[in-house]
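All protein chains but one are shown at their positions in the complex.
Up next is chain A:
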Amino acid sequence: MTASLLSKSLLRRDAAVSPEALIRLLVLLAGMALLVVGLLFPLFAMLVKSVQDRSGDFIGLANFIRYFQTPALVNSIANSLSVALMATVTVVSLAFVCAYGITRTCMPGKRLFRMLAILPILAPSLLPAISLVYLFGNQGFLRDVLAGHSIYGPIGIVMGMSFWIFPHALMLLTTALTNSDARLYEAAEALGTPKWRTFLTITLPGVRYGLISCLFVVFTLAITDFGVPKIIGGQFSVLATDVYRQVVGQQNFQMGAVVSVILLLPAVLSFIVDRWIQRRQVAQLSARAVPWQPTPSPLRDWTFALLCYTVAGIILLVIGTAVYASLIQFWPYNLSFTLQHYTFQGLGGGGWGAWFNSLKLAFSVALIGTLVIFFNAWLIEKSEGYRPLRQGLHFMAMLPMAVPGMVLGLAYIFFFNQAGNPLNWLYGTMAILVLNTLVHFYTVCHLTSVTALKQLDPEFEAVGASLKVPFWTTFSRVTLPVSLPAVLDISVYLFVNAMTTVSAVVFLYNSDTRLASVAVLHLDEAGYFSSAAAMAVLIFLTSLVVKLLHSALTHVLLNNAQRWRQAG
């Protein structure tokens, strides 16, 4: 709708459009259409649903009023805020210490630690929750550590969230702490500044934007997470589980929409703050900055090594517990080794079929998503003309970050399941899962693409045009090969997320398109804890293998196939 209006006005301006420009315009419009259909229309349908009654009549804010009059529902807001805040404080402080260890000390084994620290990203958020039940649950072998408190509730939720959000925070803070200017530290040292004062006046101000940005990202991830509270929340309900309960449990779609709107608010807020910070962060570090290199200091180095390896140990313990739980007969009564939990026989949830579906989804999203997102980013970044359209597409590409998975999934039901919708046939197919996952994780891939493209010479396209080479040739012969490392990063990011996500797709699968992550949820609900653990481990291992392949491929590319990167 908006797009067609735009195109009309644009076409008028450049009356003499060449075939190439026309193709560019069409692809831009297609990219716009993808995000309009895959994001804006569903969100709009959801907003509409939240002000309707069951029969579809407009009732104003009656649903919202009813929501705020139901204590069981309103309590979730405070619950969500409190666990999200606790998880944020835990994750950010731990991640800061570890990131400091990586960037500002000479602690041994940095590479190994970074590899271990990334592991939680490869598992669905359901995995730590399952492990925590084995560790601290009623039969758990570390139950006494909790001194009588139950793991089912806020404690478990905060622990589980902290586990899977930790790598995100670590990556953000490592990047922030890497950007240092040695000249400032040398100046401070020359002036006889004590170490603590150097930290307060140089280190902290230097990372303040990265730190604030990290706080908001972590908070958003925590407040919108569904997997952990679903498994380990017990009676402690949060907004994300409320959406699920209202829709799947009580078939109350209107109330589901209301909770979704409320869940959307903190995410949108932190999105706005993050954008605002990103804008201020520009050019904080001048091009002439000299990176700071740590010098060995045994006491400091070993202290940080100890802290980091404790964290790594916990990560290994949590993953190891899930692996162990999936390999024994029946905890805690029969500890003999078995592979039977990996057969998933006679259990609902889809078993290996679900795993295969997940694989299909992950490969499709990785392939289609990488091409679509990177090509769109290229059009936005590197083409002349259609400026409003390109800016509009860039803005649209930033939006998915602000939409929690639960909200997006529910919005898809409302939009695609409408009787009159011509896209209704998509509902219940693999295609809708691909579309949903692609849109869900669009933003990070888009930003990665834009960053990579900004590093290229701005005149490549102009040279191609002057040599009468069509733009797609320059794209495929130059831009794509040169940006290959970033493109591979994007594809593996999409693969892993498609493999592990549960929040959005939990509303969208049908009996033919069950996914492994959803199977974990159902196996756990049905009380097949070992099989749930087995499925979670399977997802983890799949992601791990793909990630390792990616690393190997990148290594080979940079060292052999892309010899041109080295001078001489």
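Everything that follows uses one rule, which is that a residue touches a chain if its C-beta (ideal position, glycine included) is under 8 Å from a C-beta of that chain, and two chains touch if they have at least 3 such contacts; residues count from 1.
As a working rule, contacts and distances are computed from a predicted model.
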"Electron transfer flavoprotein subunit alpha", "2-aminoethylphosphonate ABC transporter ATP-binding protein", "Pyruvate dehydrogenase E1 component subunit beta" or "TIGR00266 family protein" - which is the UniProt name of the missing chain: "2-aminoethylphosphonate ABC transporter ATP-binding protein"
Of A:69, A:138, A:336 or A:466, the one touching the omitted chain in the full complex: A:466
For chain A, the residues touching the chain missing from this view: 14-16, 18, 20-21, 384-385, 457-460, 462-470, 473, 477-478, 481-482, 562-568
